[in-house]
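The other protein chains are all here in position, but one chain of the complex has been omitted.
== chain A ==
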Amino acid sequence: MKYIDEFRDGDIARKIGARLAEEVQPARQYSFMEFCGGHTHAISRYGIAEMLPPNVRMVHGPGCPVCVLPIGRIDLAIKLALEFGVIVCTYGDTMRVPASNSLSLVKAKARGGDIRMVYSAADALEIARQNPEREVVFFAIGFETTTPPTALAIRDAQRAQLKNFSVLCCHVLTPSAITHILESPEVRQYGTVPIDGFVGPAHVSIVIGSQPYEHFSDEYRKPVVIAGFEPLDVMQAVLMLVRQVNEGRAEVENEFSRVVSREGNLQAQALVSEIFELRTTFEWRGLGEVPYSALKIRPSYAQFDAECRFDLRYQPVADNKACECGAILRGVKKPTDCKIFGTVCTPENPVGSCMVSSEGACAAHYSYGRFRDIPVVVESI
């Protein structure tokens, strides 16, 4: 644990906090988006927002793969389980995301769907091997981090000539989502995005490298600091962003250089591009249709593509009208600006996408930070 403790040292955190307080310019507002759910989680769990100067605001972006999964996609997985009788395997978090008709994968399971929680794509493949008489579909979600293992499972399935395994591919891409946040038509509708820079994803960047972010610093003049998921990583990244803003720089910096390189993992990238190709468009929950933001399985592997195999048709399903997720994911509004936050919409009963997993902006604020909306009496023991 020593390795981890080093990145959670409260004393160092306080020192970085003090330096931040010195360096921020009091007259200025800083707002930074942490794109990745892992950062949102660290910020909430360690109470980092409390340790930043009041004029530095963190905006939770759309980087939680569960939160951005649109209802229509979960409907497809449920349909596979309940109507086609296949074994649907998926990551645990996905089980609770609300779908149409008040269903979710957990509820579909209770209705008799054979839905199993797995910890990796390889586990799903193993289930297919053990049940040769059943169709097994891996409901694959996630960003660039979880994509290579899915690609590997498909390649292994092909090599083993497995006849009963396929993948419902919902893998999405980080850079396209960031671009969309910066320049989608909604930006005009919601007003200018008040984002001064990005904390870049950790695990995603191990795979794709830091290079894809150079576009944001060059084209949009937004600084990007790639950071690890430990709380000190996040604090350090915020300090680096503040410095870039103060100095008028917009560069891609790598706080996480202990693991991330400019090129990323070329082998993983090659594997992914062998199996997958870009979708021209893909619906994100909260963001709507985002061009070139997701992957689908290449035609040469079509037999492993559940969408082809079961002739699935995607049906978009609208989010609740009261939901402000779109504005929240773009940093234009705060969770508490949503009229149904914490009353109609809670983690037990999520209405919008941001309330689904603890990495979503609304759920994170509800679960970890809502005391900040209310003054508290006792400070310490």
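As a convention for this text, a contact is a pair of C-beta atoms (placed from the backbone, for glycine too) under 8 Å apart; a residue touches a chain by one contact, two chains touch by 3 or more; residues count from 1.
Just so we're on the same page, contacts and distances are computed from a predicted model.
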Name under which UniProt lists the unshown chain, selected from "Hydrogenase expression/formation protein HypE", "ATPase", "sulfate adenylyltransferase" or "Sugar ABC transporter permease": "Hydrogenase expression/formation protein HypE"
Sole residue of A:Pro175, A:Pro231 or A:Gly286 that reaches the chain not shown, by the stated touch rule: A:Pro231
Contact with the hidden chain (one of A:Arg96, A:Arg243 or A:Arg262): A:Arg96
Residue, one of A:Ile48, A:Ala99, A:Leu239 or A:Leu312, that touches the chain absent here: A:Ile48
Residues from chain A at the interface with the omitted partner, ascending: 1, 4, 8, 10, 13-14, 17, 36-38, 41, 44-51, 65-66, 91-93, 95-96, 106, 117-119, 123, 141-143, 145-146, 203, 231, 346-348, 357-359, 366-371, 374, 376-381
